[in-house]
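One chain of protein is taken out of this complex; the other chains stay put.
Let's look at chain A:
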Amino acid sequence: MTEHVSNRPPRGAYIHIPFCDHICAYCDFNKFFLKNQPVDHYLDALTQEMINYSELGPAQTVYIGGGTPTALNNRQLERLLDDVCRYFQADRVKEFTVEANPENLTDEKLQLMKDHGVNRLSIGVQTFDDDLLRTIGRAHTAEEARAAVRRAQQAGFDNLTLDLMFALPGQTETSLRESIATALELDTPHISIYSLQVEPRTIFHNLMKKGELRLPGEDIEADMYGQILFELEKHGLRHYEISNFARPGYEGRHNSLYWSNEEYYGIGAGAHGYVQGMRYANAGPVKKYIDAVAQFGRGRSSVHEVSEDERIEEQLFLGLRMMRGVSIDTFARKFGRTLDSVYGDQIADLKKRGLLVEQDGRVRLTNRGIFLGNDVFEAFLLS
């Protein structure tokens, strides 16, 4: 017998705030200029969805992302946090994260979040190089980012994570090294550092099509990534996922749900969720989302029932993103077959190529496999 995921309610809730004061050159998330948006109606719709989903059960992690959640004014932010506490039972939430941009992380907002049980802030720093910040279209300086982190720490948030980026256009290895050094000085227990991915429908993508985007290229990108792994590990931030580093005990719980192939509620315009064996996407445009919620109580625009094969694939290509890898026992328990019976050939081949190892009852990426993760993940697609 296989143990079906929907036997227990989703353990996490992602809530999307699609509004921004300005648009960053690399961003392809669902986002809109804040000005003239029906923010209050949007928050009404979020409330509706929260009521709707919370009937299925409480969440242990809540993650409010964007867009820019801190672009909401104090009143709007308070109302949102009130609703989360009411419907997802704040006392049972173990990790409550809000994404924040340095320029609007005011003392008032920090206090508001503290009072509502927010216990983790993800601060969008991206880089501590002012020239690069301008290049990528951020509205803050390096100094403002540093000050925001200090303010958060003074407000009593110890569980902070910084979002950084590398392989940015014009970024040098020196600039990256300095940004890392600054980040480490700030002594946060968690850092996410993402390589730039130029996605369709972004400012960067348009520049690239015109041949005006000068990216560092694969070799420098690989060097940078190697440097990041080395520097952060040296300072006690353990590399636990492709792009994530944490002091032991500070690994992001919410994101770990994704990688562990667990279910989560997705709430808000353009949010993605995984509930009762269904992966779904909400309508992206704000108006469309609000209308959908008004009509159906939920904002879904597409739903996909995940097949057994797909669940198996996802167990691997998501699970292997984590450095601890995928448990052979968990796989067998979850799917009623051994990992070897499904993927024996692929695993043997990947081992031979030095991309995968098996150790202590788990398969995981080798150091080489970390750099070439997509080639490993691809091997686990069944069809």
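Here, contacts are C-beta pairs under 8 Å (C-beta built on N, C-alpha and C of every residue); 3 or more make two chains touch, one makes a residue touch a chain; residues count from 1.
Operating definition for what follows: contacts and distances are computed from a predicted model.
Peer 1: What does the UniProt entry say the missing chain is called, choosing from "Activator of (R)-2-hydroxyglutaryl-CoA dehydratase", "Nicotinate dehydrogenase subunit A", "Elongation factor 4" or "Phosphate-binding protein"?
Peer 2: "Elongation factor 4"
Peer 1: One chain isn't shown here. Among A:Glu55, A:Asp91 or A:Glu218, which residue touches it?
Peer 2: Per the contact definition at the top, the residue touching the missing chain is A:Glu218.
Peer 1: Which parts of chain A face the unshown chain closely enough to count as touching?
Peer 2: The list for chain A reads 14, 16, 29, 65, 194-197, 218-219, 221-222, 225, 242-243, 255, 258-259, 264, 266, 271-274, 279, 281, 304, 310, 313-314, 317-318, 321, 353, 370-375, 377-378, 381.
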